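Reading through the structure tokens given below for one structure.
One protein chain omitted, others in place.
Think of it as A, B and C in the order they're written, each chain with its own count starting at 1.
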Amino acid sequence: MYLDPDKRVDLATAASYVHDGHMIALGGGLSARLPMAMVRELIRQGRRDLHVVGSAHSMDVDLLIAAGALAICEESYVGFEQDLGLAPAYRRAAETGTITVKESCCVTILTQLRAAEMGLPFLPVRGIKGTDMRRLHPEYAETTCPFTGEVLVAVPPLKPDVAIIHAPVGDAFGNLFMEQPYVLDEHFAGASNSVIATVEKIVPTEELHDRGVVIPGYFVQAIAEVPFGAHPASCYPSYSYDRAHMSTYVQAAAKPESADGYVADWVNVPGGEDEYRNKVGAESLTRLTQWSESIDQWKGLFS
Amino acid sequence: MYLDPDKRVDLATAASYVHDGHMIALGGGLSARLPMAMVRELIRQGRRDLHVVGSAHSMDVDLLIAAGALAICEESYVGFEQDLGLAPAYRRAAETGTITVKESCCVTILTQLRAAEMGLPFLPVRGIKGTDMRRLHPEYAETTCPFTGEVLVAVPPLKPDVAIIHAPVGDAFGNLFMEQPYVLDEHFAGASNSVIATVEKIVPTEELHDRGVVIPGYFVQAIAEVPFGAHPASCYPSYSYDRAHMSTYVQAAAKPESADGYVADWVNVPGGEDEYRNKVGAESLTRLTQWSESIDQWKGLFS
Amino acid sequence: MSSYTFDEWYVIRLARTISDREVVFHGFASPCAQVAMHVAKRTHAPNMMLIEGAMYAINPDPPFIPPTSNDSSLKRGAAYSMRFEEFFDAAIRGDVDRMFVSGGQIDMYGNTNVTAVGPLERPKVKLGGGGGGCNISATIKQLTLWTTRHRSGRTIVAECDFITDIGHRTPAGTREELDYTGGGPQCLVSELGVFDYDSQGRMRLQELWPDVTVEQVREATGFEFAVADEVIPVAPPTQAELDVLRAIDPLGVRRGEFDPREMEREFDLVGAGV
Partner (left out) sequence: MSSYTFDEWYVIRLARTISDREVVFHGFASPCAQVAMHVAKRTHAPNMMLIEGAMYAINPDPPFIPPTSNDSSLKRGAAYSMRFEEFFDAAIRGDVDRMFVSGGQIDMYGNTNVTAVGPLERPKVKLGGGGGGCNISATIKQLTLWTTRHRSGRTIVAECDFITDIGHRTPAGTREELDYTGGGPQCLVSELGVFDYDSQGRMRLQELWPDVTVEQVREATGFEFAVADEVIPVAPPTQAELDVLRAIDPLGVRRGEFDPREMEREFDLVGAGV
């Protein structure tokens, strides 16, 4: 439990809590609330050999792989759905063996996080038997129900070293408000040794209370205010996702050289997040915040 | 899952879903949000041999015992705290052996409800070992962690036939809003075969959505509008608890004859809940709703 | 009489695999299934409970289907959104009636592979992964399988290189032997035909699109499959279904699942190729 009343730090300091070789959990999912600013900062700081666990993700994981920061990927999905297709860097790394793929299932990951949250050394999980998932997970075992005799797969707790969560607003203590879907963020917070949070805006606690605390601050070790910290993912109600930028990334990541180019141009820039935002451009960013003005405007962001 | 768009019924119809011998879960806890109107209606309808499961309760369980409706009590606590003391009917029934006491622990009950919610035939629970709880629960077993070798107590799922939940507001589909503490209500809803709900007021879904749905309507089989349906327990934000009435009950329940008198005077009345509310009196009820007018007024309800 | 394209008809056929009063779920990256659920809810299955993909929103009324599964537009109008664990718990304990499942490979018994084509250690194609399908395919009551890539010859295969989601039986045994309570695949809708599963859990051709022959299906399929005594043509869509479909998917995200050649298949309202 982290009891300091004021945990505000800058992005670089927050990122320093993540060490080489850490097991990390990335908040949000697919195109929503990905902690992209923190991902970029970890790359800037040269983090290596990370082990990422979670459910369905996209550019956050792929960019860490493209930048050579990831050693083990234990997600249930990495990709850009039917719209932009397979995750280029993930695919290449998996096919050439430069990362260890420990693909998992949402239910299994959830169960392993719950084991950590509940302080239990194992939990049974229904499913897995009969599939090939155990070929990727020699660490699973079996357990027999003492009441029914049913044999179930037993999974160990999953305790990430750090959960990295981005939210629209938070307070100095680290209380976080976010909209649904929370995805696994609540469980990441409960299962991890610490949470480092980035938020669009740090507000007084009273304001946060009125909106509703989703992740309590006692799980949070550090909080940094980073506007557009999820870009190019969405962070509702602040902004929608930047489909054009995601598409630019997917095209660049298709080849190692152009992937390096993306990292050089957008991530490893001397001005950090300020420079990133400038490069994306105020006009583009503002457009993403205007999703709520009309259905046509919203829909227009996806055309 | 209960998918009817309109599940509104009267209290008597809602109560008819509870059958003799059912395992029931009562929502709320201690002096808050107890489903007292439904408890009274079950007594009026002569329900027998009920098996109640839950955490810390008071007059709801004690009144069911006083009226002879309960056969098995599997709660973690039944009483009136330090203020009004031990639960008279519960105590008498336990000491004379007229009910079966399967006292449990909040964590164990929670774990057993989770097993039902998660569709698992057992779950391990930390604790219990070394205490005398297993003397009350021969159904528990043991399981060995396949990773650490630790022996833990294994508990079976707990699937109540009916969860009986009272909330300040709901809609026709059965979506319910309530304030914290939710106690075990969410888990009762997920683990039980059905939920029957009473609410202070049924409102349009849009209004409920703005306040926030806590229990989704797909768990709810029937919903009845019953003003002061938790009295003499509280149902915030509508009203505080009626300490004087609780005290009247505790005094009456101290002896079998006066306990019968309470049931005759307050429960088995021909006019049902209308008569109950009349008897409590509009003035008393109104006073309980005025808790929010000032701190002194609120505090005054407890003096 | 207006004409319609194959993607429209296909999604409407998918929608018809849903019965009224079912609790139905689609995963992310599944626009055809996603649009099909909204079509069903707005036509023949008004009392189904629609669980919206990655949002877990209950019966939302989105203004449009966006090209990503967890956009906020997809929970508009929903009084409630499940938490992650609420949905998966419901699926595991058997409270979900139907899920849509697809895969890079699908075998005779309806097992699917969304993990990797080729050897696991050095795959030829690393697919995205299965989300939660692995576990919940065991317990959800019925599965609708779908693919828009049957014609490729690489999708409906004798044996999956990796079994991610479970069909009627795997080398480890039948569903009964594995203690699984879900019923497994009920049907497979492909861009060539519609299949059910026989009592042994094997795929069987039941319906054909009017511009496809049994021979074409055989050529595209990696194993011998049974054929129903009477193979019937897929019933044409109604104007009401087409109207609903076009209203809910103005961006045409469903089309992202198809090979461009399939887009050339166009029909009129009696169901004949034009």
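One rule holds for everything that comes next: a residue touches a chain if its C-beta (ideal position, glycine included) is under 8 Å from a C-beta of that chain, and two chains touch if they have at least 3 such contacts.
Note that the coordinates shown come from a computational prediction; the quantities given were computed from them, not determined experimentally.
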Visible chains in contact with the missing one: A, B
Among A:116, A:199, A:235 or A:263, the residue in touch with the chain that has been omitted: A:116
Candidate in contact with the missing chain, chosen from A:209, A:255 or A:279: A:209
Where the missing chain touches chain B, by residue: 29-32, 55-56, 75-79, 81-83, 86-87, 90-91, 94-97, 101, 103, 105-108, 110, 114, 125-133, 135-136, 150-151, 179-184, 186-187, 234, 236-237, 240-241, 243, 291, 295, 298-299, 302-303
Chain A, residues in touch with the chain not shown (by the definition above): 1, 3-5, 116-120, 171, 173, 175, 190, 205, 208-209, 213, 216-218
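What we mean here is this: only the chains that are shown with their structure count from here on.
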Inter-chain pair with the most contacting C-beta pairs: A-C
Interchain centroid distance [CA atoms averaged], chain A/chain B, Å: 40
Centre distance in Å when chain B and chain C are each reduced to the mean of their C-alpha atoms: 43
Per-residue overlap in chain C, given as positions that touch at least 2 other chains: 92, 139
Chain B: positions in contact with at least two other chains: 118-120
